[in-house]
Structure formats: C-alpha cells, structure tokens
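Mind having a look at this structure? Questions to follow.
One protein chain is absent from this view; the other protein chains keep their places.
For reference, chains read A, B and C in written order, and residue numbers begin at 1 within each chain.
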Amino acid sequence: MQITIRYMASLRDRMGKREDILDLPDTIADSEALTAHLQTLDPAANALAHPAIRLILNDAIVPRPSAVKDGDTLAFCPPFTGG
Amino acid sequence: MQITIRYMASLRDRMGKREDILDLPDTIADSEALTAHLQTLDPAANALAHPAIRLILNDAIVPRPSAVKDGDTLAFCPPFTGG
Amino acid sequence: MATISITVSHDPIDSGARLDALAGADPDCGGLASFVGQVREEPGLVALELEHYPAVTEKALQTIAETAARKWDLHRAVIHHRVGRMEIGEVIVFVAATAPHRRAALDAVGYMIDLLKTEAPFWKQVHSNKGSHWVEARDTDRDAADYWTDQIASEDA
Partner (left out) sequence: MATISITVSHDPIDSGARLDALAGADPDCGGLASFVGQVREEPGLVALELEHYPAVTEKALQTIAETAARKWDLHRAVIHHRVGRMEIGEVIVFVAATAPHRRAALDAVGYMIDLLKTEAPFWKQVHSNKGSHWVEARDTDRDAADYWTDQIASEDA
C-alpha cells in the first residue's frame, strides 16, 4: 500500500524533508507500526515516536495509535503552538 | 450648621427634588441622625433609611454612618447600576 | 507602573478606535482583552439614560483600574463609560487591559466590569414605550463584585 507521510514544523527540520511517499507492506496496520518502520529507515525518525507528537490523518486530528490504509496521508505534528 | 443634601436618581423622584440646603441643629452629628431628622420633615424620606442606600460625602463614597459637619454636601444614592 | 485611562463622557464610544489605540501600544504585552457593554434590545425599550456623580465617578473608576493593574500586573488599564441618553446597540462602556499574559488581561477585564457595576455612582434609567423607570440593582451584580472583593482580601491576608 502507498502512504503519504508529512513532517510538520520542527519535524520537517529534523527529518530534512517535508514529505515521503512510501510503498509499505500491508502488515503495517497502524500509526505505531508505521513509526517503527520509519525508524528502521532513518534514526531521525525516533523523534516521531515521542508521545507528545500528534497525528493528522487525511483531514482530521486523530489519536495514537490510529489505523492506516492504502492512499492515506499521515502527518506527524509537534505539539501545537498557535495563538 | 448648614448641610447641602442631594437626592440621586430614583431618590430624586421619590423626594420630588434634587437638593435641600438645610440649617440643622449641631446635635445632628452623623448621617443617621440626619436621616432621622429628614424623616420628621417628610415621610418620603423613609426611603433614605434603607440599608441599601449609599452615601457620597463631599467628593467621596463613605460608609453609613458617617460624621457630618457644617458646610458638608451629603448625597443619598440608590444602589449603583452602571456598566 | 501601569498606564491608567479613565473617561466618563456624553460622547458616543467608538470601540474599534479604542481597541486600535491599544493594539500594539504595549509591544511588551502579548495580550489585550476588552469588554464592550451595549444597550440591549428589550421589548418596548426606546433608550437608556445614564446618570452619574461627576468627580466621584472618575475617582471610583480610577481606583478600580488601579486595583486591577496592581493585582494582575497590567501594563495598561482602560475604562471609558458613557453617560446621558443611548439607543439600542450603542456602547455604554468599554473596558480593556493589556498584560504580558492572556489570563491576566482577561481576568482584569472581568474584574473591572464587575466592580464598576456596583462601585461607581452610575444610575440607569429605562425609557420605554410605557414610560420611564430606574433600573434596580441586581443581586447577581452584587455577588460578582463580592466574589472579587473576597478573593483580593484572602490574597492580602
């Protein structure tokens, strides 16, 4: 399956990129399995595993873990600092 | 002694006047003796004795009872309703 | 030292202009809170008329603003109150505060509006299509002012 992964704000700096479009094995069923997979590709992805990191799946803020499926866009978000 | 007495807002309507300038016996030492005296002159002044009525003495909001002296201006005030 | 600004006037209050005058005026303040009290539409109501006790009113508002500035470390505290006759939708009072932090600015505005309702010598008269009457003081206003007075007393104790 194909998942688009976005790295927001400071995570973009940390990962050195805005986005990955990855072909993933179907065994990756949720955000936490995906995070573990990303950590095997790049140690910088350890930052994504931090419990303060929030998720936006397609157009919604979702809890961790959340299920992912083919065609999804999952954004990793540092804590929000608006206002 | 001479005291200027003002009736504010609804008390002005009740008393049918804005102000009294009264020559009073020196035995009237405070706001409560003065209120009692006014009640002898006009039963409408009973309204002045109500505990919710506040006092402005010269240019300050003061508690009841407050001392009065020759030359003072004492205003009887219904509860404030600003804002 | 906080900047305090108090006005009591017959002139209409332009809330937007008052807010603009405050926005950006204190670059060291992140937060600017304000409250606008307006004449509310009610069945039969034609206008409100506000009477006050000149000099004493301004002094009372000054005390309220200074107390707020001290308690919440404000940089600026503003109370503009209108008197005279006002129609529906017109502004009766504009209260604002600037502070480094948002909670302080908001609480200070709440304090000032609560206190000025019961501690400054204003009286409100309703002109309706059935005649005129003086507005009675509300227990809820009294309670709101007492809440702050108790809170400040317990902090000072």
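A few comments on the model shown:
Here is the rule we go by: a contact is a pair of C-beta atoms (placed from the backbone, for glycine too) under 8 Å apart; a residue touches a chain by one contact, two chains touch by 3 or more.
No experiment lies behind these values; they were computed from the predicted model shown.
The absent chain, not drawn in this view, touches the displayed chains A, C throughout the complex. The chain not shown here is touched by just one of C:10, C:103 or C:133, and that residue is C:103.
For the options C:4, C:113 or C:126, the residue in contact with the chain missing from this view is C:113.
In the complete complex, the hidden chain is touched by one of C:2, C:77, C:91 or C:145, namely C:91.
Considering the complete assembly, subunit C touches the hidden chain via residues 14-20, 23-24, 27-41, 88-91, 100, 102-103, 105-106, 109-110, 113-114, 144.
Residues of subunit A that touch the chain left out of view are 8-10, 13, 52, 56, 59-61, 75, 77-83.
By definition in this document, only the chains that are shown with their structure count from here on.
Subunit A and subunit C have Cα centroids separated by 49 Å.
Separating the CA-averaged centres of subunit A and subunit B is a span of 74 Å.
Put simply, the C-alpha centre of subunit B and that of subunit C have 27 angstrom between them.
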